[in-house]
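Omission of a single protein chain aside, the complex is shown with its protein chains in their original locations.
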Amino acid sequence: MKFETKVGKSHPDKIFNHGYDLVEDLIGNITLADMAFLGAKHRKPTERESKMLNAIMVAICEHGFTPSSISTRLTYLGAPEAVQAAVAAGLLGAGTVYLGAMEYVAEMLQDGTNKHGADNSSSEIASLILNEREDKGLQMPGFGHPIHKPVDPRTVKLFQIAQELGFYKQNSEIINEISRQFNERKGKSITLNAIGAIGAILADMDIDPKVMKSFAVAARAVGLVAHIVEEIESGRKNSVGQKLFDYFEENTEYQS
Amino acid sequence: MKFETKVGKSHPDKIFNHGYDLVEDLIGNITLADMAFLGAKHRKPTERESKMLNAIMVAICEHGFTPSSISTRLTYLGAPEAVQAAVAAGLLGAGTVYLGAMEYVAEMLQDGTNKHGADNSSSEIASLILNEREDKGLQMPGFGHPIHKPVDPRTVKLFQIAQELGFYKQNSEIINEISRQFNERKGKSITLNAIGAIGAILADMDIDPKVMKSFAVAARAVGLVAHIVEEIESGRKNSVGQKLFDYFEENTEYQS
Amino acid sequence: MKFETKVGKSHPDKIFNHGYDLVEDLIGNITLADMAFLGAKHRKPTERESKMLNAIMVAICEHGFTPSSISTRLTYLGAPEAVQAAVAAGLLGAGTVYLGAMEYVAEMLQDGTNKHGADNSSSEIASLILNEREDKGLQMPGFGHPIHKPVDPRTVKLFQIAQELGFYKQNSEIINEISRQFNERKGKSITLNAIGAIGAILADMDIDPKVMKSFAVAARAVGLVAHIVEEIESGRKNSVGQKLFDYFEENTEYQS
Partner (left out) sequence: MKFETKVGKSHPDKIFNHGYDLVEDLIGNITLADMAFLGAKHRKPTERESKMLNAIMVAICEHGFTPSSISTRLTYLGAPEAVQAAVAAGLLGAGTVYLGAMEYVAEMLQDGTNKHGADNSSSEIASLILNEREDKGLQMPGFGHPIHKPVDPRTVKLFQIAQELGFYKQNSEIINEISRQFNERKGKSITLNAIGAIGAILADMDIDPKVMKSFAVAARAVGLVAHIVEEIESGRKNSVGQKLFDYFEENTEYQS
C-alpha cells in the first residue's frame, strides 16, 4: 500500500513540505504560525496573512490560570520527566466549552451568508441570524465573558489589526452587527469575546471552520510553555501543582 | 491560599503577561513563537532572537509521517469531534527517543564547559567531552539520522542563520568541533542532526536545557495541524487513519 | 473553600471510598471492575451485577490492532519511559465513532420508553423508535460491524449472560426487537454489535448513559496493557511501532 501526502517527505539532502523546500524556502523565511497556515491552505501566507495569524495566535495562546494550564502544572508535578504529557494534559480540555466556539461562530456566519447573503446587507443578515437562533432557542457563540465586561480588549485590537491588514470583511461586519443588535435586543451590553472575533476574522481569511480549533490548540501548546517554566523555576515544593495538591489535602470534606 | 504567577492575569479591560500588556504590547507586535520565549525568559525576544527562534521552531515542527503524526491521524479517525485529543496524542510520543536529545545535547555542552571551559579552547573541550563519553560508554546525543546522511540540511541552514544573527557562540562551536573529531575518530561521517544543532544554538541563546523540550513539543503541535487538515480533506474513507486501520485488518497474523 | 466528595478520603490509618472502608470492605472483597460500579452508583455491586459488569468490560477491553492500540504502540516507541502516555494516547481516539455508540443506544432506548412505554409492548416501542429514526434520517447506533457478520458472537454471549443473571429486561428486549424488525425492513441481516448489546444491558442495570463511555474507556485502558507488553517483549527493532514507522518511510508518496 502507498500512503499519499502533501504534508512532507524527507530525502537525504532535501525535505519538502507542501511543495516547498523546507531548508531553502521555509526555515528562516517564515514564522512558526505560518506553518499552521501552510498546513491549512497548502501555501505560504502572504505577509499580511502572516501578521494577522500571528496576532490571532498570540491573542489566544495564554490566559493565566485556566483549567488547561492548571492540568498542565498538576501533570508536570507527577511526571516532570515527561514534559510532552504535561502539554498534552493542558490541551485535552480544549473541548466544546472553551475553544470550540470559534468554529461555531464561523459556521453561524457562513451559514447565514449562504442562506441570506445574495439579497441582504450585513445588517440584515445579522438580523436574520439573530432571529433564527432566537426562534430555535440557540445560544449565541462568541458572546459573553466572565471577566472582560462590557468589552473584551482583544476583540477591539484584533478587529483594528484586521482593518489595517484588509481582513475586516463580510464575516467581521456581520458579527459586529450581530453584537450591536444583540445588545439592543437585550437592552444590555454582552461582550463580543476574542473567540467570536477570531472566528469571524479567520472566516474572512478563508480558513475552513473545521480547521480553526486546531489553530487554537496549537497556539495553546505554545502558551503552556510558560506554565511549565514557572513550575520548573519554583521548584517542586513551591510549585503551584504541589501547593494545590496540599490545599486539597487540607480542604476536602468527605461525604459518607 | 494565594497562587502567585508572572504568567498572566486578567482584569476587565486589561490582560497582563510577564509584565506586558497583552493588547498594547504583544498582539500584533510579536510572533507566536515569541510567546514561548516570553514564557521561558520573562521578556520579549529581540528581533534577532525572534528570527532565530522562529527558524528553529519551523525546522522541527514538521517531519511528515512519524509515529507522532500517525497517532494524530489515528486518533482523529476515532474522535473527529475532539481535535484537541488528536493533537495531544501526537505529542505524547515526544519522549526520550526522539525530541529528548535536544536537552541532552545542551546539558552535555554546558557540563563540558563548566568542567573544562576555564583553561581550554572549544576544540579541547570537544575532545574532553568525547573522551569522557567514550570512557563511560555513553552515546553521543544529537548525532546520527536514518535518512539525512551524511549531512542534515537543516543543521547547515540553522548554523548559517545563527552566524548571521550572532548566536553561533561557544556551544555551537563545541558541537561542530565534536562533530569533526567524532567523524575523525570513527573514520566515517556521522550526521550532526538538526536536534543536535538546535540544542547547541538554544544553549547559545541562554535557554535553560530543561525548557527546550517544551519548545519542541509546542512546535510539534503547530506541525500537527497539517496532518489533521489532510485527514479532514481526504474524507474518512480515504484518510490515512482509515487506510492504515484497513491495512492492519488485512495484514495481521495471529500467533496462538 | 471546601471541596466535597463522596469518592474518597484518607486518614492516617483509614481510607474511605463512597462510605466503605477501603481496607476492610473493598481490598480482597471486590474486583477491579466493581470499583467502576462503585463510582457510578455509590454502592458495591451485588454478586450478579459484578459478574455482568466484568463480562461486559472483558468483552470490550481488547480488539487487537485498532487505531487505539496502534497509537499506543507508536507512542511507546517514542516515549518508552512514559507508559502512562502510551496508554493515554490509546484512549484518546475513543470518541463518537467507536465507543460513543453505547451511550447513544442507551439514550435511544430510554427516550423511546419514556415517550411510548406506558401503553406499548417492547415490540411496539421498537417499531416506533425505528419509524422515528427513519423519518428523521438518523442512523441506528449499535448496528453494523465490518467483520462480525451477520452475528457478533459477543452480542449472543452477553445477552445469554444477562438472561442468566436477570439483566435481560426491557431495554434488552427492545434492542433485540429493533434488530429483528430492522432486518425485516431492510431485507437483510444487519449485525447487532457488542456495543449495541452493552448499551442495552447497562441501561437494564440502571447505569446512567452519560457514564457508560467512561466504563468503556477504563476497560480499554486494561486492554492496552497487552499491547505495551508485546512491544516490550519484541524489543524496539522488531516492535510493531518501529516496523510501522519503517513501512511509512518506504511507502509514502509525496504529492507536490
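Order as written gives the chain letters A, B and C; numbering starts at 1 within each chain.
Everything that follows uses one rule, which is that a contact is a pair of C-beta atoms (placed from the backbone, for glycine too) under 8 Å apart; a residue touches a chain by one contact, two chains touch by 3 or more.
Not measured: the values here are computed from a predicted model.
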Message: With touch defined as in the header, list the contact partners of the absent chain among those displayed.
response: A, B, C
- line: Of the candidates C:N17, C:T113, C:S172 or C:T252, the residue in contact with the absent chain is C:N17
Contact footprint on subunit A, counting only the chain that is left out: 64-68, 70-71, 74-82, 85-86, 88-89, 92-99, 146-147, 241, 244-245, 248-249, 252, 254
Message: For review purposes, identify every residue of subunit C that touches the missing chain, sorted by number.
response: 1, 3, 5-15, 17-18, 22-23, 26-28, 30-36, 38-40, 51, 54-55, 57-59, 61-65, 69, 82-85, 87-89, 91-95, 99, 147-149, 151, 153-154, 156-158, 161, 208, 210-211, 213-215, 217-219, 221-230, 232, 240, 243-244, 247
Query: Can you name the residues of subunit B that touch the chain not displayed here?
result: 1-6, 8-9, 16, 19, 79, 81-82, 84-85, 88, 92, 248, 251-256
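The rule is short, and it goes like this: only the chains that are shown with their structure count from here on.
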Task: Note whether the interface between subunit B and subunit C is symmetric in residue numbering, meaning over half of all numbers used appear on both sides, and answer same or different.
output: same
- line: Chain centres from averaged Cα atoms put subunit A and subunit B apart, in whole Å, by 23
Query: Once you find the CA centre of subunit A and the CA centre of subunit C, what distance in Å lies between them?
result: 32
Query: Using mean CA coordinates as chain centres, what's the subunit B-subunit C distance in Å?
result: 37
Query: Which residue numbers or ranges of subunit C touch two or more of the other chains?
result: 79, 81-82, 85, 88, 92, 248, 252, 254
